[in-house]
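Before I ask anything, let me first share the structure, which is written out below as structure tokens.
Note that one protein chain is taken out, while the other chains of the complex remain in position.
Note that the chains take the letters A, B and C in the order they are written out, and that residue 1 is the start of every chain.
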Amino acid sequence: WDEPLLFELTSPGERGVGVPTTDLPVPALPAGLARESAPQLPELSQLHVLRHYLRLSQENLGVDLNIDVGQGTCTMKYSPKVNDTFVVDQRISELHPLQDESTVQGVLEIIYRLEGLLKEISGMDRVSLQPGAGSAAIYANVSMIRAYHASRGEAEQRDEVITTMFSHPSNAACAKVAGYKVITLMPDEDGYPDIEALRAAVGPRTAALLITNPEDTGIFNPRIEEFVRLAHEAGGLCCYDQANANGILGITRARDAGFDLCHFNLHKTFSTPHACGGPAAGACGVSEALVPFLPRPTVEFDGSRYRLEDDRPESVGKIRPFYGVVPNLVRAYAWIMSMGAEGLREVAETAVLNNNYLMAKVLEIRGVSAPYAKGRRRVEQARYSWEQLNADTGIHSEQIGVRAADFGTHYWTSHHPYVVPEPMTLEPTESYSQADLDEYAAILAEVAREAYEEPEVVRTAPHRSTIHQLRQESLDDPDTWAVTWRAYRRKLGAGA
Amino acid sequence: WDEPLLFELTSPGERGVGVPTTDLPVPALPAGLARESAPQLPELSQLHVLRHYLRLSQENLGVDLNIDVGQGTCTMKYSPKVNDTFVVDQRISELHPLQDESTVQGVLEIIYRLEGLLKEISGMDRVSLQPGAGSAAIYANVSMIRAYHASRGEAEQRDEVITTMFSHPSNAACAKVAGYKVITLMPDEDGYPDIEALRAAVGPRTAALLITNPEDTGIFNPRIEEFVRLAHEAGGLCCYDQANANGILGITRARDAGFDLCHFNLHKTFSTPHACGGPAAGACGVSEALVPFLPRPTVEFDGSRYRLEDDRPESVGKIRPFYGVVPNLVRAYAWIMSMGAEGLREVAETAVLNNNYLMAKVLEIRGVSAPYAKGRRRVEQARYSWEQLNADTGIHSEQIGVRAADFGTHYWTSHHPYVVPEPMTLEPTESYSQADLDEYAAILAEVAREAYEEPEVVRTAPHRSTIHQLRQESLDDPDTWAVTWRAYRRKLGAGA
Amino acid sequence: MAHPYIPNSVPAVRERMLKAVGAASVEEFYADIPESIRLRRPLDLPAPLRSEAELVRHLDGLLARNTPGALSFLGAGCYQHHVPAVVDEVATRSEFLTAYAGEPYEDHGRFQALWEYQSLMGELLELDVVNVPTYDGFQATGTALRMAGRVTGRRTLLIVGPVDPDKLSKIADYVRPDHDVVLVDAAAVADLDLSADVAAVYCETPNYHGILDASVPALAARAHAAGALLVAGCNPISLGVVAPPSAYGADIVCGDIQPLGIRMSFGGGNAGFIATRDDPRLVSEFPSRLFGVIPTTVEGEYGFGDVDYERTSFAVREEGKEWVGTAAALHGIMAGVYLALMGPQGMREIGETILANTAYAQRRLAEIPGVEAPSAAAGQVSFADFLVRFTGSLTAAEVNTRLLALGIHGGKVLSATDALYCVTEIHTREDIDRLAQALEEITA
Partner (left out) sequence: MAHPYIPNSVPAVRERMLKAVGAASVEEFYADIPESIRLRRPLDLPAPLRSEAELVRHLDGLLARNTPGALSFLGAGCYQHHVPAVVDEVATRSEFLTAYAGEPYEDHGRFQALWEYQSLMGELLELDVVNVPTYDGFQATGTALRMAGRVTGRRTLLIVGPVDPDKLSKIADYVRPDHDVVLVDAAAVADLDLSADVAAVYCETPNYHGILDASVPALAARAHAAGALLVAGCNPISLGVVAPPSAYGADIVCGDIQPLGIRMSFGGGNAGFIATRDDPRLVSEFPSRLFGVIPTTVEGEYGFGDVDYERTSFAVREEGKEWVGTAAALHGIMAGVYLALMGPQGMREIGETILANTAYAQRRLAEIPGVEAPSAAAGQVSFADFLVRFTGSLTAAEVNTRLLALGIHGGKVLSATDALYCVTEIHTREDIDRLAQALEEITA
């Protein structure tokens, strides 16, 4: 398909769904609050709306359709279909969050039990499931850090947060939003966070260390205890971004390394679907000292009834409406229950095995390397570099990725800035088979071969995608960018 | 995708789903009844099974994806998604048919109400919803005809059934299975069933007239009352195949033309999805005289409770297990309820308008004609002929159809034998828009142009399908046909 | 106001289209329908539920009067098994759900999925030929018997009981013009003189009462010696542990695939299979479509098409074998997904669990005074279904009424004393114990 835009399919007078109408009188609206002309929404019959979106869906991939190992750091794993059935069930989907607690004991129990599972998995003392996603959980943790220091009268003094370059940018960005200055540690020559830089950075102004481990390079920081100790000695808190927890489930825990706070992305490690970019779900784990600051409400259990506790005077308050992205909490709960301790460890070990297997395959390809920590293993992902290939052929990593789309798959480079030149980040997780990994490596090998032997094929890709090469320039120019059809009509449309 | 065969994806040791196991002792099986070696089913993880079938689904079309007007006689209409939601509901899907009637009053009420709706739509006195599909309903009607004549002691005497060439082949075939000789009336030169042939055929051996109207050519037999009268005068029953009822809903009814029996295909006229070829659902309507012979059980209502009545001594008995394809009965009920009398008439009128509009467009294309009843309108479908194009170019109708697949659509020729040479049968129903019909006609026009100007393109099609031209020969040769992977391995597989 | 399901119901569009075809009104298209049979009044139907919200509310009100989910021991031809979510996911894909027959190119996916279903069933049955599903197991049995009749040219069909009386009703109606049906007990077959007019001996494993009858394997030799075919019914979900009928010489195997991942749906989940050896004499008697794999013009590519199409009524009308039409293709695809998920290990495990549960249930119930498990008592092994006999003061139907009050569906009542109970892999030991405790209370 090359499906047109919805707005081009309009047929005046058609409609997609009937709506209850009423004989009751419609009150007149106050002056200035009555809409004067109907919104220019398209008009289509139901089948035509459906067909449009079904065709668009076929112009998309996803974990279920392709060998989705190329979105490193994203932990693209299988989201079991059975877990979806629980959340489309009316006993979840049709619950109002303000219903009397007696009518929602089941969902409260699921939240409570999930907290319990994540407490054990992280070793922390309490876990809040309110944040809407990973970055929201990072923000919630930073907000708790701020409240903690404020409760000790150190809010003014501690105005710096330390993070590392290979931690997710949201660690830096959330700290900034919360009012902190951000100090970013660069990797040392082995790719580990530079401990000397940390020593130089910590001090009485340190509010917290925000750190991912293993980092987005797939490298585990073996001096993590010392990092935590240094931050603690300076009076700072330590907050563990566990976005990359998939390879270490049951192997090591936030508590074991001394962290005060941590967060998980339930849509990564705990299998809830990525949904084109959310809804996701985040979980914040904290040690006893931070419990008073957790977002409100918490779910409590008195041995017979579950209830929501909103009376939390020191709480940072609400992070989002109501109690979190409940459907994803249910899915994550079901997933963990289908795994158990042994299963989680099997997940971790298989993900790590898959990653190291894929790495061995990839490193056989001409022009690619895995910078840092030469000869050492990675945990569940690896950041590669096409620097050599680029030097040899002039082809960039992004171009390799675009050409991979012609083979029905794709990959992601890395966050900016590109510390690793011409980056590519792969994370095979436990969901893909050996044959999948072989096939994926073979695709990369073929594109690399093309880059050396028929570079024009790569340079002019894609050739078998829905669309052809984009003219990106217009996206940064206010005169031509078009975020909506309205804007497009105005700026670029030939009376469309 | 060009998805491999499931059997080629096997990876020994993998499995797709966990099964409850037990500590209870497993009894030993009698000699000869224990399986000796495990079935050679493929072994795949859950994601890999899912991916396989999702990719296969993307290699398929359907009403929702393409402009599905080319499967004439099949009434490819939109099956509303909301109606699917009722049948995946556990309150339908998880009902056992032998549950106490007190626990299934809702579904019994739906069946009872649907019978009521179809009684009014057909004008008949009772309707059985047990048959699994249209042909099963034809067979049930023939069986009732046989029982009727047997009850009057005329079973031996009346051993002939009369049908027409443009009625569905199942009318002839079911009559044959029920033990009847089949007399098939050919069309007269205008394409109407030949009334003189009928006069010659009816007589004391006539058990019934089985007739479709409008026939598969889209032509309505205007002498239908006379046909019915002639059959009745000979002591035969008249049975109306209403597979093509979509264009005449609320316009004319089986009862109005004097029929004794009729049947509907709920998956055609009443919108239940075609499901790659079933499950479907059939409905048999009968006049008072035939009621005793209806399949058992019937659903009865005493003003407060619905119940199943199995005590029907003259019944032909069971046509299928239990009470019919209940999910499709629920869908059909919901569809009729969303339409009402006015809506059904709008369906009929729009389907007929769409058909005549499309016919006008198609007849503008070089090489195509609509044989019979020149200059007259069709009801909801039309059978065309590419005879002229074939004479001009040597291209057959089947080849045009294959080439149409390259444009994301398709069509069906006609049942055998091809009375209309180089046939093509189109039925746009009410579901498609004017723009859809224009696009479909444009595709046919383009392929016809190619047939005249670049015939090789058509002759070597498909070019953009999942697969390339088939080598059909092997399908009729017992040495090469392969209905299963087992057979393929044995006959053709290189040790696969 | 345009209807959401009818794009061209927009009045302006209708006018435009009428004009394009030169018609003053849609009445012109109905010119061939005589006035005498025109319905000149609106149909007398309930007012439409024009909004989806109202429709949902109406149906919800009706569905609320159904009660699924109670602990149930009903089987008898419709089985409660766990349906993996992936089966539903595939079955509800628009591309499969809303497609129809199609052609091998644009609907390649459906052809492949159905051919794979045939192949998976072929492995399970150890037979090379399996049809695209027919409506249900009743139809499959009727057709299998008619096939045997056509192959042998004989009239008598020997049905080895017990057989579901509803199935027998269907068979009797279906074969009436050409065959005489004789019902005999398995035990009686040994004594029977199989005359030269016997077309087929039909048996089931497990049979209607759930019994895996030890005398069945010997039937093939007796049938074949008399020139008859052995037509065997079986429950495909048993075949991970139970021998497929081909192993003891069955010529035609048939049954219903509802247990393989298809929901009960108040009896709407059936689909019938028929399987044979790859013998042209048998293959040419199938009425159903048989998809075959074939090469394409591109090396290594597979395509699919109809095997021996000239058999069918599509090809030669009443000269074909019985008839073929829309039947239950999607249920075939679903059973295929189910078997692909289960694999050999899953099929073995589910078979063992059901065997174990069936044995345990009989043992447990037979401990209750006034309750007997006659098959088990006779040393017979049952699969899923099993007979329960109530020798106390309550009839089997009365027992059911009291069980229902305790939230339990008892088995299908067969007589005043007997009922057919059923357990599958979804029953836990605790479920069976709960039944037993309830029966203890009731019959005490």
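What we mean here is this: contacts are C-beta pairs under 8 Å (C-beta built on N, C-alpha and C of every residue); 3 or more make two chains touch, one makes a residue touch a chain.
Keep in mind the model is a prediction, meaning the values are calculated, not measured.
Peer 1: I'd like the shown chains that the missing chain touches, ordered by label.
Peer 2: Checking the complete complex, the chain left out touches A, B, C.
Peer 1: Just name the one of A:L261, A:A332, A:V402 or A:M424 that touches the chain not displayed here.
Peer 2: A:V402
Peer 1: Based on the whole complex, identify which of A:V69, A:V87, A:M124 or A:A283 touches the chain you can't see.
Peer 2: Within the whole complex, the residue contacting the unshown chain is A:V87.
Peer 1: For a quick check of understanding: of A:G235, A:G343 or A:P455, which residue touches the chain that isn't displayed?
Peer 2: Missing-chain contact among the listed residues: A:G343.
Peer 1: Counting contacts across the full complex, list the positions on subunit B that touch the omitted chain.
Peer 2: Within subunit B, the residues touching the omitted chain are 11-21, 44-48, 50, 54, 80-82, 84-85.
Peer 1: Where does subunit C touch the missing chain, residue by residue?
Peer 2: For subunit C, the residues touching the absent chain are 1, 4, 51-53, 56-57, 82, 84-85, 89, 94, 341, 345, 425-426.
FYI, only the chains that are shown with their structure count from here on.
Peer 1: Please tell me the distance, in whole Å, between the geometric centres of subunit B and subunit C computed from their C-alpha atoms.
Peer 2: Each chain's C-alpha centroid was found; their separation is 19 Å.
Peer 1: Subunit A to subunit B: how many Å between their CA centres?
Peer 2: Here the centre of subunit B sits 47 Å away from the centre of subunit A.
Peer 1: Provide the C-alpha centroid distance between subunit A and subunit C, rounded to the nearest whole angstrom.
Peer 2: Centres of subunit A and subunit C (C-alpha means) sit 45 Å apart.
Peer 1: If you look at subunit B, which of its residues touch at least two other chains?
Peer 2: 14, 46, 50, 54-55, 58, 63-65, 78, 80, 408, 431-434
Peer 1: Which residues of subunit C are in contact with two or more other chains?
Peer 2: Residue numbers touching two or more other chains: 3, 5-7, 13, 50, 52, 84, 86, 88-89, 94.
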